[in-house]
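Here the complex is missing a single protein chain, while all its other protein chains stay put.
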Amino acid sequence: MNKNRLEAFSDGVIAIIITIMVLELKVPHGETAGTLKPLLPVLLSYVLSFIYLAIYWNNHHHMLHTLHQVTGPILWANLHLLFWLSLIPFTTGWMGENHFAELPTALYGIVLLMAAVAYFILQTLIIASQGRESLLRKAIGSDWKGKLSPVLYLIAIVAAFESHWVAKAIYVLVALIWLVPDRRIERVLLQREGSK
Amino acid sequence: MNKNRLEAFSDGVIAIIITIMVLELKVPHGETAGTLKPLLPVLLSYVLSFIYLAIYWNNHHHMLHTLHQVTGPILWANLHLLFWLSLIPFTTGWMGENHFAELPTALYGIVLLMAAVAYFILQTLIIASQGRESLLRKAIGSDWKGKLSPVLYLIAIVAAFESHWVAKAIYVLVALIWLVPDRRIERVLLQREGSK
Amino acid sequence: MNKNRLEAFSDGVIAIIITIMVLELKVPHGETAGTLKPLLPVLLSYVLSFIYLAIYWNNHHHMLHTLHQVTGPILWANLHLLFWLSLIPFTTGWMGENHFAELPTALYGIVLLMAAVAYFILQTLIIASQGRESLLRKAIGSDWKGKLSPVLYLIAIVAAFESHWVAKAIYVLVALIWLVPDRRIERVLLQREGSK
Partner (left out) sequence: MNKNRLEAFSDGVIAIIITIMVLELKVPHGETAGTLKPLLPVLLSYVLSFIYLAIYWNNHHHMLHTLHQVTGPILWANLHLLFWLSLIPFTTGWMGENHFAELPTALYGIVLLMAAVAYFILQTLIIASQGRESLLRKAIGSDWKGKLSPVLYLIAIVAAFESHWVAKAIYVLVALIWLVPDRRIERVLLQREGSK
């Protein structure tokens, strides 16, 4: 399996997911500001999910950059990740339409958690395929972001049933943690280039 | 016709099919767990079809890898395959929404059967275009998976009217048969590289 | 403007058009064969439009193959073609849902006619950009298909108000005329390669 094709397919699917998500922002019947108001939480959910998917796209790219050979397990781990990402438009729409009610807000976190787990599996398989001198392992270092995120998602899922504000705040927090550009892989790649 | 463009177009169509399928998972009106319950069979159908489309994408890629020249018949055989694959979101949605009722479950199998036939036609044309020393023919060997699948689909289509559990079990079985990574083409390609 | 990017963008748009068209095939509420019956004309319209879009994709590729430099007018003539193609899912859905009624059947032809005109404009601009020794002009020769199609569309549009069977037959006829692979451009390209 060619790495470029895997990359192009993943990019295509993420581009489609990020774009069809906007279809959940249904055109209201009516022309007044009042008809827009119930759409506000849908829009906010959309913004949040847009950022999450952009982060995944960005990190996924960096991760694949270190990959040499696409094996069967890596291929399916990648599809597994795309599967969970493909459910984000649904959970985004449900959370937005119900104005961040308990269960929809929790389900939103569950899908994010599963995507994070899928990302972790894919990362582990790539590292394993690279052997001892794995570039990706060096690059991610302690991977504190990757380890902290699932814990925060879990807290948010439980918190959603108490206060959806806490859950929302955690979702925003995790996005912010990742938004800070992840220069680890770039740095290690540059180091290697420099040492040649 | 350039092979890369055929590949890119096919990938694009499959990426779109796999992603718009999730639009059948309609956001429910209501925030309780009860509103999610009727969506469970839709989700299960989605998972099954996601796996089928991923398998097609994967095998399609391996098959095209052996192709040298895109002829008119190969081009149209490929479009014919994409046509049947494009109907999968419809049959997935209908089967899911009707909780695996008889006719929807049978129709799901009919479209899978037609896609398998279309795949077989495409494969036969590529082998014919490669002449005696066809790499693809060597690679697929006895092609027992390709021959068994249509038979299993036929059994599932008939079985759907008796018990949708049997039909569903067969659909899952065929997916599992194909999920086992198909190393045949890779192996033959490697052999050829090695003998050079 | 890079030719590859124009090609990739056009391919992307055509791939999306051909795939979202299937969304007009709405999943029916009900599990009996009776609920499928009204979908039959929608399916037939879909098959017809799928073939038309596949033909456009194929011929568009051959035409761009002869192109050297993307000028502003060529860029916009290409977008103009994509615009008319993007209306095909709408006219397909309307014609199918109304079981080939007069006006929808005529409108289907009007959009096909406009797409053919847009294709002709694009072709003319490419030929003009290639100067006297235009490869594309040689390749299309008398271009009898390109000249006959608009006439047939016009007849079909008028005929739709008398008998939708005649209109449908003409649409199928035009598709068949084009389905015969257009080897003209390939032949001229091969000749040029051979004479080198």
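Chains: A, B and C, in written order; residue numbering restarts at 1 for each.
Simple rule for what comes next: contacts are C-beta pairs under 8 Å (C-beta built on N, C-alpha and C of every residue); 3 or more make two chains touch, one makes a residue touch a chain.
This one's a predicted model, so the numbers in the text were calculated from it and none came from an experiment.
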**OP:** Indicate each shown chain that the hidden chain touches within the full complex.
**Re:** A, C
Original post:
Of A:His61, A:His99 or A:Lys145, which one is in contact with the hidden chain?
Top reply: A:His61
Original post:
Looking at C:Leu43, C:Leu75 or C:Leu179, which makes contact with the chain not pictured?
Top reply: C:Leu75
Original post:
Which parts of chain C are in contact with the chain that was left out?
Top reply: 1-2, 5, 8-9, 12-13, 16-17, 20, 23-24, 72, 75-76, 79, 82-83, 86-87, 89-90, 93-94, 97-98, 101-104, 107
Subject >> Touching residues on chain A - with respect to the absent chain >> reply: 7-8, 11-12, 14-16, 18-20, 22-23, 25, 27-33, 36, 47, 50, 54, 57-58, 61-62, 65, 179, 181, 183
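Keep this in mind: only the chains that are shown with their structure count from here on.
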**OP:** Spell out the chains that contact chain A while also contacting chain B.
**Re:** none
Subject >> Chain centre separation in whole Å, for chain C relative to chain B (CA means) >> reply: 27
**OP:** Could you please state the distance in Å, as a whole number, between where the Cα atoms of chain A are centred and where those of chain C are centred?
**Re:** 38
Original post:
Where in chain C do residues touch two or more other chains at once?
Top reply: none
